[in-house]
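To keep things clear, I will list the structure first and then write my remarks on it.
Selected chains from the complex are presented in situ; the others are not included.
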Amino acid sequence: MADKISMIVFTGTDDKMIPVGVISQAAAALGYEVYIFFTGWAMFKLLKQPMGEVWPKEFEGMVPKLKEGMARLKAPSWKDMLKQAKSMGAKVYVCSMMAEAAGLKKEDFDPTLVDDVVGVTTFLEQAKGGQVLFI
Amino acid sequence: MADKISMIVFTGTDDKMIPVGVISQAAAALGYEVYIFFTGWAMFKLLKQPMGEVWPKEFEGMVPKLKEGMARLKAPSWKDMLKQAKSMGAKVYVCSMMAEAAGLKKEDFDPTLVDDVVGVTTFLEQAKGGQVLFI
């Protein structure tokens, strides 16, 4: 059986989107099954009209240097890394309960990023037997 | 052997209590063994006289809409979801080291939510072989 890594992405600040992109891309390239479940504030990053940038208040002063460094490395954006992961088989879901609470439907989400809107039970069954990160 | 999911609940903002309730309830309903270890700031949510609401500074402006949406769905509170999970076998612990650092004893915690105050070693041994989330 293939190794499997799943992520529940909740926090929603832009800093934590970087590891979502990096880990999903790296794990997919290693041949892992990858399942990513967006919920909470992070879900709003996947809209066709996504939420603007949000950085943690505690580290705001360090953000310009981080962005500058990522640009210098020509690092792809987290969305581009997520798309690379998807091209290798990763699946990206949005939490149906949180979407409904926010009045959002499947067609509100960017179809190049989101595969489906599903319940947590569906996600847990796909994640079964693998590693799971809460981000 | 049954599937097993464990959570270390640390962050303590009210947004992240929602997935604690949702995941524990859903996993218990799927027949998973569920172990939840409250520590850090989250521990204060389980007191008989719990800490008031605390929301992440970055998303404060979005909280009224979230609450309104959860009310519209008639979603149970995270405490009610946790109680449902407990009625299906989930166990809820408080970290003995953090409780002692805060001058708290078992009798300070709501007995309808908390099963016991234990050390991290006890928790790790129960969580062994299963999935673990740090929330």
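When the chains are written out, they are named A and B in that same order, and each has its own residue count from 1.
Please note the rule applied: a contact is a pair of C-beta atoms (placed from the backbone, for glycine too) under 8 Å apart; a residue touches a chain by one contact, two chains touch by 3 or more.
Here the structure is a predicted model, which means the values were calculated and not measured.
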item	value
Size of the entire homomeric complex in copies, 2 being in place	3
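Keep in mind that, in the parts below, only the chains that are shown with their structure count from here on.
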item	value
Cα-centroid distance, chain A relative to chain B, in whole angstrom	23
Footprint of chain A on chain B - complex, ascending	3, 5, 7, 15-16, 18-19, 22-23, 26-27, 29-30, 32, 56-59, 62, 65-66, 69-70, 72-73, 75, 131-135
Of chain A, residues touching chain B in the complex	8, 10, 12-13, 39-41, 54-57, 97, 100-103, 119-121, 124-125, 127-134
